[in-house]
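Read the structure below first, then the notes.
With one protein chain withheld, the remaining protein chains of the complex are depicted in position.
Just so it is clear, A and B label the chains in written order, and each chain counts residues from 1 on its own.
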Amino acid sequence: MRSIVKLATPFAAAALLLTACGGTTGGSTDAESSAGGASGCPEGASIGFFGALTGPNSNLGNNIQNGVKLAVDQHNAKPDACQVTVTPYDSQGLPDQASGLGTQAVRDTKVLGIVGPAFSGESKVADPLFAEAGLVGITPSATNPALAENGWKTFFRVLGNDASQGPAAASYITTTLQAKKVYVIDDASEYGKGLADIVRSDLGAAKVGDDTVQTGQTDFSAVVAGIRASGADAVFYGGYYSEAGLLLKQMRDAGVTTTFVTDDGAKDEGLVTAAGAANAEGTIITCPCLPPDKAGGSFVADYTAAYGTAPGTYSAEGFDAASILMAGIEAGKTTREDLLAFVKSYDAPGVTKQLKFDEKGEPSDISVWAYKIAGGQIVADQEIKAS
Amino acid sequence: MSTSATSARPTRPARRGLGDRWAALPKPAKIVVWVLVALLVYALPLLNPPILSTPDSDFGSVMFTVASYALVALGLNIVLGYAGLLDLGYVGFYAIGAYTVAVFGSLHGKVPFVLLIVLAVCISTASGLLLGAPTLRVRGDYLAIVTLGFGEIVRLVFLNTEWLNAARGITNVPRPPSLDLFDVPQLQWSGFTATVDLGTQSTFLKFGLLDGIPYYWLALTVIIVVLVADVLLQASRVGRAWEATREDEEAAELNGVPTFRYKLLAFAMGAFIGGLSGALYAARTGVVNPETFIIQLSMLFLAAVVIGGQGNRWGVLLGAVVVAYLPERFREFAEFRVLAFGLLLLALANFRPQGLLPPRRARRAKAAAQELEELEHSGAASGDTKEGGIRA
Partner (left out) sequence: MSLETFIDLTFTGLVVGAIYGLFALGYTLVYGVLRLINFAHSEVFMWGSFAAVWVMMLLGGRTGMGVLPAIGLLLVALVAAMLVSGGVALVVERLAYRRLRAKNAPPLVALISAIGMSFVLSEVMGLRDRIAGWVGLREPLAPYVEKARENVSFVNPLQSVTLFSISGFQVRSTQVIVLVAAIVMMVGLDQFVRRSRLGRGVRAVSQDPEAAALMGVDKNRVIQLTFLLGGLMAGAAAVLYLMHIGVTKFNVGFILGIKAFTAAVLGGIGNIRGALLGGLVLGLAENYGSNIFGSNWKDVVSFLLLVLVLLFRPTGILGESLGKARA
């Protein structure tokens, strides 16, 4: 008898499918109109955080999410506030995961806006989905310049892109450091190479040599030999902190004392631990981010009180991005359409900068800062003025 | 798939009874059952069955991922399961397929979609022949390492070649042409009661951005075509030659089987299917990026085939579902996925090297094994003939 039961299940399922098909026509307009309902406070309203919460890049993602949660908690604590939750979309930083998660976010009509995606790679997959669905996405950390050139009406970012950081880094090297011979290295990643290429072209004749390494590379002896042979007086490295720290350590171990300049991807205490505090001393880091202690208001104190640690890289940007969405919800913009329009015309001070976007979604107020490693700590050095 | 799952029941008599009853069914009835099963599988993402559906990620998109893993597993099964060649760099072919579509459809050309697919499988098959021709002569375990190197070389070349956009990858990969015939609604479940959700509809064969379901249907159709080809191939002379080569290469060669040529054929067919799956992946995601095609993906493909049961097409499909679906269904445990696969591989290799669903050996082979056993019993020899199924 068992086989008959086995056969019956697909029959039943097929029958169900057929009846379901019968009732479709004519119903769709009705459903669409209900999606764009009146303003007010929708039950279970939420904003999404899209980024790596597990996996190798989860540090950055958790830094940002903490900032986002802080903004949302502060909003929820206000009297009569429309209660908002944070829905995490843990992409692990992988573009592969982004399409399923992005679709899920778009399908969930309770999600009114997104903070993220955190990385440039996953942004390329998820942002077109958000653009098609009219779901606003404010990234706190994806700095690839090309992202803003796709005509996505829903794309915004709260920090300067690599095209603003590159020239600042080059000008710091040539004017502040007075370097005449610069060796430029990148890690072949979209971010590192994109940034290093801008630095290369801005340096012009001051560039005496260049090399490309791989992410995950650990032995840099050939690179160090190249730096030594070039007689450079400064090295610029475009990439992330793991490789930057190792390269720096191996340079110093081999007796090369050239000044090391790197970027915001390397702005992490991991750089100091990998290189060793003594080797890292005097290293310059450029970043289109405000020093946390320069962040306005009580952000640093609030963050420290909530999480027991000082804000990490991009925590403040995460807070700003979420605050914009919260301000919109507070103003009763509780549909995706209204919230998008609200973000587009937003103009108010945030903790990192004046938050206002141009027509491409880029921030109109950008500051690039130079940081310095002193005594094993990353401390703010000076703002790099555009030259 | 449900039929083969029932055939793996533990109790022997019941299994034989069911198998016999299935075999005794008239052909039209069998076809009807197959069609119904296929329809059910097609309808899965529309039905959104409550326990099966993935709560944290879009079910249609997940089902597409599962289908593309299944396709890859079928291809790798030809290489590993049928011909017995351990390929640790299978991701290389997948990457070549995906990149072909992206390069000639978006970056350096506007070739129409159907031609793109043809081009993708041609180039990946050619690369399979190019890699296989010199390397298939080396010993089996050396082959594993050579293919591992190949997979990494492909990724590194993509990553470091400016003509292929290096690390930036390629965007705006063309999608399949849409038909836009009619809308199909999905089911929405609260508990176990279903309602027809008119808000989210899938337009039949509209290959858009948001809806993964049409891509799933496309991939599933490709799988069915590949499955039919697979069945025909395995039963043919080629399939027997592969089996002979896998079981004992020297004996096969002595018996006049040109083993090298058949191994190359298996390798090329594997590359063909790998490239096809990669091409579908690129068309669905719309973006290709070197960092997708890391060596760990090869290991996941390998895990799918070994866990499911190399040599059994239903087994490897099950393996693909285990590898691709379970981590999405239980996202909270996604971190432990590689650990779990490692444990599974270790346990399977030691206790059940045939995989979850071992291949049903051809009747011919079974008869031969029985004959051998009788011979050994009549002689004085004893020993390890129990392992006959997995001996090299």
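The working rule: a residue touches a chain if its C-beta (ideal position, glycine included) is under 8 Å from a C-beta of that chain, and two chains touch if they have at least 3 such contacts.
Note that the structure is predicted; figures quoted are calculated from it, not measured.
Engineer: The complex has one chain that is not drawn here; which of the drawn chains does it touch?
Structural biologist: A, B
Engineer: Of the residues listed, B:86, B:103, B:265 or B:282, which one is in contact with the missing chain?
Structural biologist: B:86
Engineer: Thinking of the whole complex, not just what is shown, which of A:249, A:267 or A:353 touches the missing chain?
Structural biologist: In the complete complex, the chain left out is touched by residue A:249.
Engineer: Using the definition of touch stated at the top, determine which of B:144, B:326 or B:368 touches the missing chain.
Structural biologist: Result: among the candidates, B:144 touches the missing chain.
Engineer: Given that one chain is not shown, which residue among A:176, A:214 or A:259 touches it?
Structural biologist: A:214
Engineer: Which chain B residues touch the hidden chain?
Structural biologist: Residues touching the hidden chain, for chain B, are 84, 86, 134-135, 138-142, 144-146, 148-150, 152-153, 156-157, 159-160, 295, 299, 302, 306, 335-336, 338-339, 341-350, 353, 384, 387, 390-392.
Engineer: Please output the residues of chain A touching the missing chain, sorted low to high.
Structural biologist: Residues of chain A in contact with the hidden chain: 55-56, 58-59, 188, 211-214, 216-226, 228-229, 242, 245-246, 249-250, 253-255, 270, 273-274, 276, 278.
Definition applied: only the chains that are shown with their structure count from here on.
Engineer: Measure off the straight-line distance from the CA centroid of chain A to the CA centroid of chain B, and report it in whole Å.
Structural biologist: 35
Engineer: Which residues of chain A touch chain B in the complex?
Structural biologist: 2-3, 6-7, 9-11, 13-14, 16-17, 20-21, 23-24, 27-28, 30-32, 34-35, 54-55, 90, 92, 94-97, 99-101, 103-104, 106-107, 109, 121, 124-125, 128-129, 132-133, 146, 150, 188-190, 193-194, 212, 214
Engineer: What residues of chain B sit close enough to touch chain A in their complex?
Structural biologist: 2-3, 6, 18, 21-22, 33, 36-37, 39-40, 43, 46-47, 56-58, 60-62, 65, 156, 159-160, 166-169, 171, 183-185, 187, 194, 196, 198-201, 208-212, 284-287, 289, 291-292, 328, 331, 334-335
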